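One protein chain is absent from this view; the other protein chains keep their places.
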Amino acid sequence: MAYIQAADVGLTFRPANREAVPALRGLSLEVARGEFLSLVGPSGCGKSTFLNILLGLLRPDAGEVRIGGRPIAGPASDRAMVFQEFGLLPWRTVLANVELGLELKGVPPAERHARAMDLVGLVGLRGFERHYPHELSGGMKQRVGLARALATDPDVLLMDEPFAALDAQTRDQMQAELLQIWGQSKKTVIFVTHSIEEAAYLSDRVIVVSARPGRTKDVIPVRLPRPRDYEMRLSPEFNELRLRIWKALKEELAVTRVGDVPAA
Amino acid sequence: MRRPRDLERPLLGGMCIVLPLMAWEAVPRILPLPQGAKLFFTTPSHIATALLRLVQSGEFQRHFAVSAVEFLLGLGCAIAVGLPLGIALGRFRTLDAALDPTVTALNATPRIVWIPLLILWFGLGIWSKVAVVFLGAVFPLLINTYEGVRSTDRVLVNVVRSFGAREWQVTWMVVLPQALPYIVAGFRLAIGRAILGVVVGEFFGASRGLGYLIASAASNYQPDVMFAGVGVFMALSLILTFSVQAVESRLTRWRPEAAERL
Partner (left out) sequence: MSPRRRLARRRRLLVGCLSVAAFLAAWEIAFSTVIRWDPFFITKPSLIAAAFREQILGGKLWHDMAVSAWAFTWGLSLAVLVGIPLGAVMGWRRRVEYALDPLLTALYASPLIALAPLLIITIGVGITAKALLVFLLAVFPFVFNTCAGVRGTDPLLISVVRGFGGRERDLYLKVILPGVVPYVVAGARLAIGRALIGILVGEFYASSEGIGFAISRFGDTYRLPEMFVGILVLMVAAVGLTEVIRKVEALVAPWRLGQQER
């Protein structure tokens, strides 16, 4: 049985004073344990919504999601998310931010502190423990976000376009570091992105999500060897992969452009 | 459904104003008031009739005219002084440094404190009140204009300069439009302060004006007239502030949602 199973998931947003927006309809997918899975799709197709369902912040209207055979009942420490806009508490230092998940779990201070220090070192921010988020660059902030997510040692790492707000060079750097960290820990990663190249480079499989309401359009395995290095991005296999993903995506983009209902 | 939610907000707000008014009106009919309290208790209906009476007799208009003149003169002077000075302080750092302590000190000090002095200098006529209004209104205008000028985007200035613009053109084409939202916000604040200035100025040593009307009504145990005056000021303040806010929104349409949180 797959580690994560989503069967026929549906969710509709019903904002006040506006029309209902179906975000997902009939989305099904499976994720193996320790797999790196990417979700690509047009804007508004529900990828982030699905991540929020996995995190436990949203409940699907239809269908079911199970992790390890059990349905999701809310946020828990076996899953953690890295957010696109970082989501760091501005009034806390880097260290205190990393400790957040542990703090909410009730881990005693000394242990929290030690673990947070380890992670700060792991993401390459040693020396910045006492800094505040507004003193950090975008890349550094996202490292804090990553460290925070790893602090509770979750089995599943949910990443919602984590590098979208970073410049190209930082992005490449973060991708390499993410692969390295993931390689050492073998967590299950579900990675949402707009970038086909990023999805292809990082993942074991790429799932193309259809335009709103989202469902699984195409599942594309990535058969490149690991560990991945930068030069692989220049290989013909990589280009074929990108083309294949792009073709699947193109159709969905065309659908999205015409007669789009504004998102809630 | 669209309807119910949209109505909720004004309905709740309106009820919270109407119900207390009704309760207020009902109090003397329900509770017997002690004799002394009758002197300074009044009801909304009495207030309304008092206002009507004043308007019909023309008394209201006379006082209103005096207050309006004081308000406009004071505000006008504040604009004439505050805007250019704000621009000057924004452009010339040395001037800014020299005047900074004075401006900070005067801004932090409540304007009221100058009233006895102003009465000594300008007498009990309208000029002391104009001075109070001026002092109240000039600082928001000055400070906001200053902030607006200081926050000019250097990049845009360079762009315009690179097309050969001269100093005054730079001011006209870049600095002022960018400073405009700040200035209008300052104007909004200045209006509130100006109204307050009129009221307080006329409280102490005046013989005409709405503020005087309120103060003398209080001393003559005419709470209905007093509240009528307060109500008029409240309405004026709200109308003026909302008008300026509407203008403000139109003028700042091009801005991305920035510092204005409130």
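Each chain carries a letter (A and B) given by its place in the written order, and its residues are counted from 1.
One rule holds in what follows: a residue touches a chain if its C-beta (ideal position, glycine included) is under 8 Å from a C-beta of that chain, and two chains touch if they have at least 3 such contacts.
Since this is a predicted model, take the numbers as computed values, not measurements.
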- Among A:A6, A:L100 or A:V192, choose the residue that contacts the chain missing from this document, as touch is defined above. A:L100
- In the whole complex, what residues of chain A lie against the chain that is missing from view? 52, 55-57, 75-77, 80-81, 83, 85, 87, 89-91, 100-101, 104-105, 132-134, 148, 152
- Task: Determine and list the chain B residues touching the chain excluded from the picture.
- Result: 8-9, 12-17, 20, 40, 94, 97-102, 104-106, 108-117, 119-121, 140, 147, 185, 189, 192, 195-196, 199-200, 203-204, 211, 214-215, 218-219, 221, 223, 226, 229-231, 233-234, 237-238, 241, 258-262
